[in-house]
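What follows is a structure written as structure tokens; I'll ask about it next.
One protein chain omitted, others in place.
Going in written order, the chains are labelled A and B, and every chain counts its residues from 1.
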Amino acid sequence: MRAGGPSAPGGFGRMTRAEWTKFRTVRGWVAGMAAAALVTVLLGLMSAAGSHTSCGGPDDTCPVPPVGPGGEAVDDHFFFAHRPMTGDGSLTARVTSMTGKVRVPDRVPGARRLDARLVPWAKAGLVVKDGVRQGSTYAAVMVTGGHGVRMQHDFTQDTAGLPGGVSAGSPRWLRLDRKGQEITGYESADGRRWTEVGRARLPGLPDTAEIGLFAASPGDLTVTRADFGGSIEQVRFSETTAVFDRVELSGRVAAGAWRRDDIGVTTEADGVTPHHPGGFQESGGTYTVTGVGDIGPVVDGPRPENTLTGVVIALIVVIVVAVVFVTAEYRRGLVRVTLLASPRRGHALAAKAVVIAAVTFAAGLAATAATVSLGTGLLRGNGAVLLPVSGEAQVRLIGGVALMMAATAVLALGLGALLRRGPAAITAGIAVVVVPHLLATASFLPDEAARWLLRLTPAAGFAIQQSIPEYPQVLANYVPSAGFYPLAPWAGLAVLCGYAGLVLVLAVIRLNRRDA
Amino acid sequence: MRRELRAEWTKLRTEPGAGWLLTALAVLTAAAGAAVCASVTCPAAGCGHDTVRLALAGVQVGQAVAAVLAVLVAGGEYGTGMIRTTLTAMPRRGAVLAAKGAVLTGVTLPAAVLAVLGSLLAGRLVLPGRGFTAAHGHPPLSLADGPTLRAAAGSVLYLALVALLSLGIAFAVRDTAAAIGAVLGLLYASAVLPLMVGDPDWQLVLWRLSPSNAGLSVQATVNLDGLPLGPWAGLGVLVAWTAAALAGGGLLLRVRDA
Partner (left out) sequence: MAPPRDAPAADRALACDVMETTIEVAGLRKRYGPTLALDGMTFTVTPGRVTGFVGPNGAGKSTTMRVVLGLDAADEGAALVGGRPYRSLRDPLRHVGALLDAGALQPSRTGRNHLLWLAHSQGLGVRRVDEVIDLVGLGPAARRRAGGYSLGMRQRLGIAAALLGDPPILMLDEPFNGLDPEGMVWIRRLLGSLAAEGRAVLVSSHLMSELEDTAGHVVVVGRGRVVADAAVADLIAAASRDRVTLRTSDRAAAMTVLAGVGAAVTVSDRDTVTVSGVPAERVVGLLNAGGVPFSEVAAHRATLEEAYMELTRDAVEFRAASGGAAR
């Protein structure tokens, strides 16, 4: 007998092959997919080629930020009073005061005006570090301007201790303890009862490391909305001054005075005078450290995903092709022929979804790989210093955006099968994927509204392209228009895939319920 | 021309999707505007938001519906082949386009008026609860206010112009799916194009050329000096796009085989 059982295998594979044949034999659809890839590449390269970065200076090149142990670009700018310590040991100190200053716009040109206040992430405390090279491994326990006591290490890691600031009435004790590669931070209100704040393992820390007191104060950030799209960020210089006493070092510490280093300080145009220097004073067991800058990851700057701006426009083409791939059958009654060939309707639609997803993914992958590699090259050629991203983030960017395009195609296909009308389905697809992203990232909408759009709508999938994460310990303009999405990359993609799956299931249910 | 008008009106009136789309235009615009208003807060004086623009933000969504309606009015006939019946019955093709445009405008305008009034009403109800109070420098939305009235009237015109723009494109493209993709691409993609180029001069040029950015500047009520184009001049950009699309679509309709 030639008949197979109802659950016989092979039917789905054949249907998938048939749908692939269907797709590739309509020139317009193949051309559409190629156009989507081309739009991605051309718009990406156009925007990369048109973007010139110049940072002034004699040779007009931008400084390359130092790189932390994890490979990320970092800020490593603080005042460091330190001594070399070999092997295990500990440093204890009491912080009795922490104050700050923020520069505000001059009223009289040349006359500096300063506001006496602490920025929330001003920090002062104890640090152990592999020398004084920017970007080297470290662990620190600190008091902050507005976020209580923290234990931080290697730029990206941050653990909260107890809240509250420092005043003469309520000083705070800090202790940093080294045992091999393990560093433990403690705090205490009285120097007797100690609480552990956090622990860090620093595999790269050499036997002899620099240990000491530090202070740093990141710039004060204000963001104003630009008149048409985007926002204007202003960073004002700020500094903090902390007073330490009861400083106690135990362990093998070289004899001699505290060494002072204004790590990462920039110089004025003369190349010698430090720009906003820090400082250190010692008098009778009391140490005053003044610092500018920050120790943490850099989140502002050109990133590889900046070259993928064309994707959102390419998605319009992808949506049109994916919708028409199914609605063209309804328009001509061809769907009946399809269902004669594959009476299990769920299989027929699933085969279509597999084909459109695979085709979009392939076209998308080629486009994103080409755009990112060529575009970042163009950006670098134009003087931009791209924030380094890990290999994994690079793969996630290139492959993930292609996946996002594929999921969007499946969503559009599902909408086409559900609504059965091309214009309605195309509009719906564009309205739920492209429009929310445009509204959210083009600063048409307030940031809060933009974040909700990127959480709730299928446009959440765009989160997959964010290569630099948001760090709570770094104050920055974390808004969608600056490339920061409210959901984690894979979570965002999962939202999009969830919508695509839901719509596809609804389409199958409708297909099964209705007469063809 | 009167016969063409009557015929097109009968066609549109008996198209079951049209009523739904017009309802959707009004409802979606107002609902999206209300959602935007509900997601913003103004905790203190001087939030810097243009409340009229916030309330009318739904026009960004409503324009898609207006575009769909327009594309269906024209492109739908190409899908079914009815265009041949239409052009056999009414051989003056220019008159057919004019009649379609007139009927389309006639139905879009009332829906757009409802959409805009609904949006302003929603904004008036929602915004004070989000901190946009007179004490914070945001008096309740009112059409008695000159700039608000201009923004409202301009938004109504904007929606009608988008419909006509889409009609012209649909006659040029002759396929509903491709036309809707082209129209929405033009409206939305051109809106972000200025953000994709680094050069500020080019940004300004692209912004001024973009039908949606320029056209929607008619909604602005604060900080008018900061706009690259004045409110009415901005709407003028959209008028130019619409005129070009209708002229192009009309020309192609006349010279091509049906």
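The rule is simple: a residue touches a chain if its C-beta (ideal position, glycine included) is under 8 Å from a C-beta of that chain, and two chains touch if they have at least 3 such contacts.
These numbers were taken from a predicted model, which means no experiment stands behind them.
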{"item": "Shown chains touched by the chain that is not drawn here", "value": "A"}
{"item": "Which of A:Leu334, A:Val395, A:Leu456 or A:Leu502 contacts the chain that the document leaves out", "value": "A:Leu334"}
{"item": "Chain not shown: contacting residue from A:Glu19, A:Glu239, A:Asp262 or A:Asp294", "value": "A:Glu19"}
{"item": "Residues in chain A touching the chain absent from view", "value": "1-6, 8, 10-11, 14-15, 17-22, 25-28, 328-329, 332-344, 515-516"}
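As a working rule, only the chains that are shown with their structure count from here on.
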{"item": "Distance between the centres, which are taken as Cα means, of chain B and chain A, whole angstrom", "value": "35"}
{"item": "Chain B contact footprint on chain A (complex, rising order)", "value": "43, 46-47, 50-52, 224-225, 227-230, 309-310, 312-313, 316-317, 319-320, 323-324, 327, 331, 422-424, 426-427, 430-431, 434-435, 438-439, 441-442, 444-446, 448-449, 452"}
{"item": "In the complex, chain B residues that touch chain A", "value": "35-36, 39-41, 48-49, 54, 57, 60-61, 64-65, 67-68, 71-72, 75-76, 79, 176-181, 184-185, 188-189, 191-192, 194-199, 202, 207, 213, 223, 226-228"}
